[in-house]
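Working notes, structure below.
With one protein chain held back, the other chains of the complex are shown just where they sit.
Read from first to last, the chains carry the letters A and B; within each, the first residue is number 1.
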Amino acid sequence: MLRKARSVFWLAMFPVFLLLSGTVSPAWADEKADRRYQVNMEPGVTDVGADIFSLHMLIFWICVVIGIVVFGVMFYSIYAHRKSRGVTPATFHESTKVEIAWTVVPFLILLGMAVPATSTLIEVYDTEDAEIDILVTGYQWKWKYEYLADDGENVSFFSNLKTSQEEIYNEDDKGQFYLLDVDEPIVIPVDTKVRFLVTAYDVIHSMWVPELAVKKDAIPGFINETWTRATKTGIYRGQCAELCGKDHGFMPVVVNVVEREEYDQWLAEKQTQAAEIAALMEQTFTMDELVARGKSVYDRACLACHGANGEGGVGKAIAGSAIAMGPLGGHMDIVINGSRNNAAMQAFGGQLNDVDMAAVLTFQRNAFGNNMGDMIQPIDVYNYKQGQ
Amino acid sequence: MGDHHHGPAKGLSRWLFATNHKDIGTMYLWFSFAMFLVGGAFAMIIRAELFQPGMQLIRPEFFNQMTTMHGLIMVFGAIMPAFVGLANWMIPMMIGAPDMALPRMNNWSFWILPPAFLLLLATMFMEGGGPAFGWTFYAPLSTTYAPPSVTFFIFGVHILGLSSIMGSINIVATVMNLRAPGMTYMKMPLFVWTWFITAYLLIAVMPVLAGAVTMMLMDIHFGTSFFSAAGGGDPVLFQHVFWFFGHPEVYIIILPAFGVVSQIIPAFARKPLFGYDSMVYATASIAFLSFIVWAHHMYTVGMPIAGELFFMYATMLIAVPTGVKVFNWITTMWRGAMTFETPMLFCIGFVVLFTIGGFTGLMLSIAPSDFQYHDSYFVVAHFHYVMVAGAVFSMTAAVYYWLPKWCGKMYNETMGKTHFWISFIGFNVTFFPQHFVGLAGMPRRIPDYALQFADFNMISSIGAFIYGASQLLFLYNVIATIVGGKPVSDEKVWEGAEGLEWTVPTPAPFHTFATPPQVR
Partner (left out) sequence: MRLFGDNPITLTVVKMAAVVVIMFSFVFVVMVPLYNVLCDALGINGKTSGQRYEAASIQVDESREVTIQFIATNSDGMPWDFRPAQTMMKVNPGAVNDTVFLARNPRPQAMVAQAIPSVSPARAAEFFHKTECFCFNNQPLDGLASTEMPLQFIVDQDLPRDIRTITLSYTMFDITEMAPDAVAQR
């Protein structure tokens, strides 16, 4: 009935569409044109997703058939049994046989539905024998992915929304993956069972990637698990599905499914990167380098709460802040360890590497009119964390 | 009939100290309509922001307050008080009682409502803003991470819970004790039956809601850890407690609607309701099942598979009694002699759209598929099909149906039918496309969305504006009727209407059935 109603609906909406077609921006009209009128679930790229899809369609068609019968009878009655046709109303008002029939028949139909539903559910719950385990942690409002390695050399990184504030606030054209793009996606190999261990840092989040048939709540303090095995390479995009505060709509989950070799290469690169960061820590940066790097770190880590111009918002203003313009130790303490009085100010010590931390601290002390003129080097951050 | 005792008091004190069930019913109805407009205005803000991708009008934090307040106000401020008002007006007249059993408590249960909602609305002007954690207020977003105004929100919920409990006790006491001689339980009109069962549900689960918000209060202010893992609690416990209340709550909203439809369809089909007994049993089984299905709202929370299966099977079972009801309504129409005045149109609209909502409900009950539907716009579409096209349409039908009896004047039929058609079209244009975007992957409660959802969201917003505007027509029609409608003097306003309420004069006098009627 959804289908049938759909075509009727499209006919009805056609004039409205003609009107509107001029108002939508052409920048993205050609991109994902196939998606624009997507009206149904997708089977996605996993076997489980395909099973869920066929289950969905099965129930849908059963509903369509029941709907046609029930509404057919009703509309026939509305047409035929109207007073204006001069009918005399019947007086019957019960029939035990009919009542039993329409209790038992739906029950049997439900039994028929329960069988494939149960087997699909069992499939969804089978998390054993995964080759790769990824710990997914929901943060307000970003995701952290940590690849669990047997030797303890875990690769971990944060994944932030890449869409700029200018795009969101209509000061800039919206990119083709508006709100569905991140700086660092999860990378997983194709045809490999990947287990996601899902938890949260602050409030409840929910990881959802429709094409991978993955949705699991992330609950602070507890761990949930789900899994996927993608059969096709590509980039799959999803979003946080559980209301988690202000920027709930701005924390996408992006999964890049690649060939096995590419994955191995990527992982090795990630491990090298970690080593490079360690090397960078030895370096001394100039003020310009620090401020430039600091601005990009600020934009992804601080801007959501502290504003594009440090004017504050959920968080306190940074422009003219007593902390950013106060002693270095206090400034480092609050950014690295978080605020003791305000849960909204997280501890970024574990989220930013020491180079980025030094850069963003320097940026905050020298931007928005906070012309402190001092610089923080990565080694300062390292020493602070070690010794304080 | 004893309609010449003392009439109503004059001026404000008539309303402030009202103990008459009709006056209190009227106040409930007006209050709920006012709340319906407030909640509707919030919905318009939501749809205006979602008209196009990008943030245009409001900020995300305010958007969250809007979705939260829209939900809370529509559920607790519009739909529930509307049906309580209808119960106040109609139950005594339907069972031949002179008034409600506890008139003074009745006054209280109404008059604590407006302050509760003023308090709730006032939170939006407090520091940190109003509740922004959704009408389901999951911990810890509503505890550790809530704005300071949450304390007032909790207080407000306590008050409106108290109001519902008092109202329900009153209904139970009235139905059990004040039925006219000969009015046995199985002769009660179906509206009375559904409300009787609803009142029991309310008495059973409103204290659970009170318990849930009390635990929140204790977690926030008294150092307990019911919902915080740090102290050995569990945020998921909140969801269990909330939905133990929340699922019966959705039947609290829909059962009186079933009752209304079961009164109106026979009247316009000019044929008795088919399967009265099975309607009563179906209502009772729905009420019973509502207590054992709550966790189907939390399929993705990480329950053991045995739990998922139990809740899935139990939820699917609800389709059986609900189906029985729909089949009964249609068989009532079958070989009747139907006319299609506004109340009947709204009831037919109800049957069609509620059934669609029932189908999507059945789809949602299937746990593995729900992993894709959960917290998407598909769910939003589903519950608006049952809440708006279900509860609100039936409430609208009830107003058109009984308004002539209440005020002795006939509404404008053309305007009523226009209201129906605009509502019906507006409603479907709003919510049907939401099925599509939900299935395509749009999560609910987001202030901004990916570009692929743009077209359907724009259509949805246009539909919402149409639907919203049509309610002003309704308001105008009702006021115009009361002020200058064509007088009706026939006791039985509608040719096919049956029941004790149609045996009293029109308009219904201030006091009815001072001497109980004899029911045969």
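Criterion: a residue touches a chain if its C-beta (ideal position, glycine included) is under 8 Å from a C-beta of that chain, and two chains touch if they have at least 3 such contacts.
Keep in mind the model is a prediction, meaning the values are calculated, not measured.
Trainee: Considering the complete complex, identify which of A:39, A:98, A:148 or A:267 is in touch with the unshown chain.
Mentor: A:148
Trainee: Any idea which of A:74, A:219 or A:355 touches the chain not displayed?
Mentor: A:219
Trainee: Can you tell me which of B:93, B:165 or B:493 touches the chain that was removed from the display?
Mentor: B:165
Trainee: Decide which residue listed in B:54, B:77, B:147 or B:302 touches the omitted chain of the complex.
Mentor: B:302
Trainee: Tell me which of B:48, B:229 or B:415 is the one touching the absent chain.
Mentor: Residue touching the absent chain, from the options given: B:229.
Trainee: Under the stated touch rule, tell me which residues of subunit A contact the chain that is not displayed.
Mentor: 127-130, 133, 135, 137, 148-152, 154, 197, 199, 201-202, 219-225, 333, 336-340, 343, 346-347, 349-350, 385, 387-388
Trainee: Can you list, in ascending order, the subunit B residues touching the missing chain?
Mentor: 101-102, 165, 168-169, 172-173, 176-177, 203-208, 210-212, 214-215, 223, 225-226, 229-232, 234, 236-237, 240-241, 244, 302-307
Convention: only the chains that are shown with their structure count from here on.
Trainee: Write out the stretch or stretches of subunit B touching subunit A in their complex.
Mentor: 53-56, 60-61, 64, 132-134, 138, 140-141, 144-145, 228-230, 234-236, 269-278, 298, 300-302, 305, 308-309, 312-313, 316-317, 319-320, 323-324, 326-327, 330-340, 348, 351-352, 355-356, 359, 362-363, 366-369, 371-372, 374-376, 428-429, 432, 435-436, 439-441, 443-452, 454-455, 458-459, 462
Trainee: Help me check something: in the complex, which residues belonging to subunit A touch subunit B?
Mentor: 1-2, 5, 9, 13, 16-17, 20, 24, 28, 32, 35-42, 51-52, 55-56, 59-60, 63, 66-67, 70-71, 73-74, 77-78, 81-84, 87-95, 98-99, 102-103, 106-107, 110, 113-114, 117-118, 120-125, 140, 167-170, 174, 176-180, 202-204, 206, 208, 210, 213, 215-217, 219-222, 224-225, 237-250, 314, 343-344
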